[in-house]
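Right, chain A next:
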Amino acid sequence: METVHPPALNPTSDAPKVMVDIRHMNKFYGDFQVLTDINLTVHARERIVICGPSGSGKSTLIRCINRLEEHQDGDIVVDGIPLTEDVKNIDQIRSEVGMCFQQFNLFPHLTVMENCLLAPMSVRNMSRSAAEALARRYLEKVKIPDQAEKYPSQLSGGQQQRVAIARALCMQPRIMLFDEPTSALDPEMINEVLETMEELAREGMTMICVTHEMGFARKVADRVVFMDQGQIVESAAPKTFFGNPKNERTQKFLQQVLQH
Partner candidate 1 sequence: MDLQFLDIIPKSGPLFWGALYTLFVGLIACGVGIFVGTGLLLMRNSRFWLLRTFVGIYGSFIRGTPALVQILVFYYALAPLTGINIGPFTAGIMAVGFNSGAYVAEILRGGLSRIPKGQWEAAEALGLPKRKVWFKIILPQVFHSVIPLLVNEFTMVIKITPLLSTITLVELTRASQMLYNETFRPVEVLSLAALIYFIICFSISQFGEHLQRRSRKYRL
Partner candidate 2 sequence: MTFDYAAIWDNRDILINGVFNTLLISFIAIPIGILIGVLICMARISKRRLLHWPAIAYIELMRNIPLLILIFMMFYALPFYGIRLSGLTTGFVCLSIYGGAYFAEVFRGGVEAVPKGQFDAAKALGLKYGFYMRRVIFPQLYTYVFPPGTNIALTMIKESSLLSMITVAELTYAAHDINGRTFTPIETFATIALIYWIICTVFLKLTGMLQSHVHTDDLSNSMAIR
């Protein structure tokens, strides 16, 4: 049980630790280069928002961090663990990195509670009672404590996404990745998910979010990263990013996004 980390609720030291370090990373699909020379360093408690036009490689980038996609050159180090072919490292990184997807990807044949129990019990070898207590705590945090016995299909989209967040939190990850968590939701459900994410951010979770919610970026992000054609074009604090974007492509993108 010594691998159970408390979520980054209470920072113990002021020196910010490097949680994700990506250096000169390239990724190809066959001949097609999806990501070109990516450099990104994320410190503990930092909140990064990644935005950019469709097909620019945002999903691919964050999926490389927990090895849902394999990168070809460069180095990725997550919480001090280098991401290599080594299955042990990959397993360890995956148990410390939580992820939420655009399509929720809840397991449809398991109840909400079972969805939350699966990983803590099998990966962390938790007892059922301990895992259940944990799951209840996180389900409460995402404000759906009373739906635990339902199946995912019986919940609304917003509720499903909050369950997905709770499921990821049950592994007590040190880093959370979000890939457009609100894009598949009806407008009235977007806020409930964003609020959950904001609360998580307030508590000091290290977060990397791909999202088009510029309001969220302004309010929560420490840094906004803009990607285009597989490259990181600009990376700045939200104030500078929105107020005074340097790159021409960023300006164009912001014009389009902020128009409505």
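Here is the rule we use: a contact is a pair of C-beta atoms (placed from the backbone, for glycine too) under 8 Å apart; a residue touches a chain by one contact, two chains touch by 3 or more; residues count from 1.
With respect to how the candidates were assembled, all candidates are chains of the complex that A comes from, given by their letters.
Note that the structure is predicted; figures quoted are calculated from it, not measured.
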Neighbour of chain A by the touch rule, complex-wide, chosen among 1 or 2: 2
Contact set on chain A toward candidate 2 in their complex: 63, 66-68, 91, 94-95, 97-99, 101, 103-109, 118-119, 122-123, 151-154, 157, 160, 164, 167-168, 171, 177
